[in-house]
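After the structure tokens below, expect a handful of questions from me.
Only one protein chain is missing; all other protein chains are in place.
Chain nomenclature is as follows: A, B and C, assigned in order of appearance, with residue numbering initiated at 1 for each chain independently.
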Amino acid sequence: MEMHEALQASWEPKIVAFLCNWCSYAGADLAGVGRIQYPPNTRTIRVPCSGRVNPLFILRALQNGADGVLVSGCHPGDCHYLSGNYAARRRFAVFSRLLEYVGIEKGRLHFSWVSAAEAGRFAEVITEVTEEVRKLGPAKRLVKKKVE
Amino acid sequence: MEEKTIRKDNLMSLLADLTGSCQVLAPVRKGNSIVFEEILTGDEIHLSEYNTRKSVKEVFFPQRERLFAYRGQETREPSPPDKERIVFGVRPCDARSLSLLDFVFDGEDFKDPYYCSKRDNTTVIAIGCSRPMRTCFCTDTGGDPFSLEGADVLLIDMGETYFVLPVTQRGEGFLQGKSGFERAEQDQIQRKEEIIEKARESVGSDLNIERIKSVLDSDFDNPLWETVHEKCLGCGVCTFLCPTCHCFDILDEGDSNQGERIRIWDSCMFPLFTLHASGTNPRPGGKERMRQRILHKFKYFVDNHNRVACTGCGRCIRACPVNLDIREVLEDIQNPE
Amino acid sequence: MKNPYLPAAAKIERIVTETEDRSIKSFDLSFMNKADQEDFRFVPGQFAEISITGKGEAPFGIASSPTEKGFLKFSVNKAGVVTTALHNLEEGEIVGVRGPLGNCYPIEAFEKRNVVIVSGGFAFTTLRSLTRYILHDENRGRFKNITVIYGARTPGLLLYKDELEEWEERDDLDLHVTIDTAAEGWKGKVGFVPAITKDVAPSSDDAYVLVCGPPIMIKFTIPVLQELGFPSENIILSLEMRMKCGIGMCGRCNIGSQYVCKDGPVFTLAQLSELPGEY
Partner (left out) sequence: MGDSSKQIREAARKLFEENKVDLIIGFEDGSLPLRATPCFIRRGEDAERLVWNSFCENNLATYLPKKKGKTGIVAKGCDSRSIVGFLKEKQIERENLVIIGVPCEGMIDRKAVEERLGEREILSVEEGPEEIVVKGTDYEEKMKKEDLLPESCRICTHRNPVLYDVLIGEALEEQKVADPFELIREFEGRTAEERWAYFCGETEKCIRCYACRNACPICYCEACYVDSSEPQWFGKSIESTDTMIFHIVRAFHTTGRCVDCGACIRACPMDVDLRFLNKKIEKDVLELFSFEAGEDPDEPPPLTTYKQDDPEEFIK
């Protein structure tokens, strides 16, 4: 039990962040250049557009042990491809409700709009997401057991 | 071997006692369906007129089975079963399917160690079918509601008691030293015969397996294949529920360093089953795949093993989403217009 | 009971990119464990399952000859998951090998007879094994004339180029290498394999012919061979089929009642004519 608690205490959430190349990724970059501090729990995957994110990306991340997933793109109206984020918004409106419906905890999956200029906002979003996922503890649902 | 009887309640408590030293599997009710599962008490057993939803094959050839685990270059095979197993309540069609699967997995050239080790440590206790269903056609495929094939012990339901026929040495061994078994009396033997006779009369149709085989031998390009598959959805229900279908795929799960090689049931009804990496597919459509399924059961298996790879259990008939009845397909083959 | 599903670990000793388009690489493998090497006794025409952990297994004809000691050669065309993964490996890495599997070329039947080998493109692999085997000093005397007709679309797509040059020098082998259409710097024959076979017109007297190639080549070569008088019992083919277990259990590679993995992959044309055309 002590061991378990010790492990719990040292546990840090792993979060996979799918960031759109044109806005959120650039925002992350700017946050870095500006030396803005935020939790180091995200693993970034750069995608051309939030519309590129297939729900299977998210499921795969969760299945392979991500404790949380963030998809972040350009603000509505700012999409480099004009409507990619609008398509993503519809898709994920349905998809996030579906995941919650089958019992995946609400705070595992996050979406945000962060522009290339919003370095501070990027750091805030990451902090917020990290804390929400941390509160939920390690993901157990939908996680595939590793072969010993 | 000596015929015996046993009171049903005695048999149930015997099985319950055996759960300590053996793994006892029996039909249990799960939701709406009846499946073979390990039991811990006799009460869990659910015997019914209906056969189990999935066949007994999964007890010997599970839908997903580890061949070995790997870590780096080190491979580790699953450890052999440590306990003897008893499968109770197997219908004769399913028991027969095991003797057919033996041809595949316990062949002359190659032995499948996973299947064989499970077969070797399992006693099959079958129960004859006093009331076959209308989807049963075991007698058409060379079987019988009281077929002994593949069973170690065959039970016949006599109401309060089971009539007990030890079939194999293993079956005889199962009875050895166990209380509750009594020598069968003459009148019980008589009554058993009546039950068997009555059941036999109620099953079967006009299918003639030899005739079907000869048509299939001569006519691969029978125009029937053009239309018979048309309503088939191409799903795997028939093959997955079939007690004799044994096709599988082998694949890896995990990464390059750690994971397992597994095998899973596959189906000749799936397009990917025969698709080459180059993109060619020798069985590209529903027509070819349906033909393969029928020919495999009623011609190829017969060519190779002199047996039909169908036990007439009727699962594919009951579960087909579009009511594609294999008996009708066989009739059409047998009696060309 | 030996577990037929367990692969033996083998090290990639050498990788050769065979073709200009880099679609085919040859891998020379040596077993990590000496006992595995001794167990692996094969005859030309057989195949093995090669596996990469995490990716799975795929079947490949053995391209080396049993007379080449210490390694097994496989020539791999990049097409699916396993072959792509293989192409991404480097020398020194480890793969799994399961085999030898399937039947083999009926070499004993060829003794004291003429042997004709006809092949196209990437399908030369097990015929390379056979050619090396019958050309070997210890074996050459057992066979009469040996003719090899081998073609590819372009010079850059020919396999085993160094070896072809060596064979060119030999006087105990009648070698005809051809490409489909004329190319700069190519001094050899130009034309499709069936047409060249017709020109070369190997005698069918007391001869066996082995044919491996793409379906279209086979389709047009068979009539040429029949015209030359080869009986279908003496025309030998090796088939490609999707295979998994390699031991006749998993059910996908059958042609009629024959399993390509177990009863094949080598069949005579006479045998194939008895089977449905599902290949």
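The rule we apply is simple: a residue touches a chain if its C-beta (ideal position, glycine included) is under 8 Å from a C-beta of that chain, and two chains touch if they have at least 3 such contacts.
Computed from a prediction, not measured in an experiment: that's the story for all the values here.
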(request) Please identify which of the visible chains the hidden chain touches across the whole complex. (result) A, B, C
(request) Among B:R134, B:K178 or B:H276, single out the residue that touches the unshown chain. (result) B:R134
(request) Looking beyond the chains shown, say which of B:I196, B:L241, B:C268 or B:L295 touches the absent one. (result) B:L241
(request) Since one chain isn't shown, list which residues of subunit C touch it in the complete complex. (result) 80-81, 84
(message) Which parts of subunit B face the unshown chain closely enough to count as touching?
(response) 31-33, 48-50, 53-54, 63-64, 131, 133-135, 227, 230-231, 233-237, 240-241, 249, 251, 253, 262, 264-265, 267, 270-272, 317-319, 321-325, 327-328
(message) To test your reading of the contact rule: which positions on subunit A touch the chain that is missing from view?
(response) 55-56, 59-60, 63, 76-77, 83, 86-87, 89-106, 110-113, 125, 128-129, 141-144
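Here is the rule we use: only the chains that are shown with their structure count from here on.
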(message) Treat subunit A as absent and tell me which of the other chains still form joined groups.
(response) one piece
(request) Please report how many Å separate the Cα centroid of subunit A from that of subunit B, as a whole number. (result) 48
(message) Quick check: how many Å separate the C-alpha centres of subunit A and subunit C?
(response) 51
(request) Could you list the positions in subunit C whose residues touch two or more of the other chains? (result) none
(message) Please output the residues of subunit A touching subunit B within their complex, sorted ascending.
(response) 146-148
(request) Using the touch rule from the top, collect the residues of subunit B that touch subunit A in their complex. (result) 69, 253-254, 258-260
(message) Show me the residue ranges of subunit B that touch subunit C in the complex, using the header's touch definition.
(response) 67-68, 70, 73, 75, 77, 104-105, 107, 109-113, 116, 220, 246-252, 254-257, 259, 261, 263, 266, 268, 273-278, 280, 282-283, 288, 292, 295-296, 299-301, 303-304
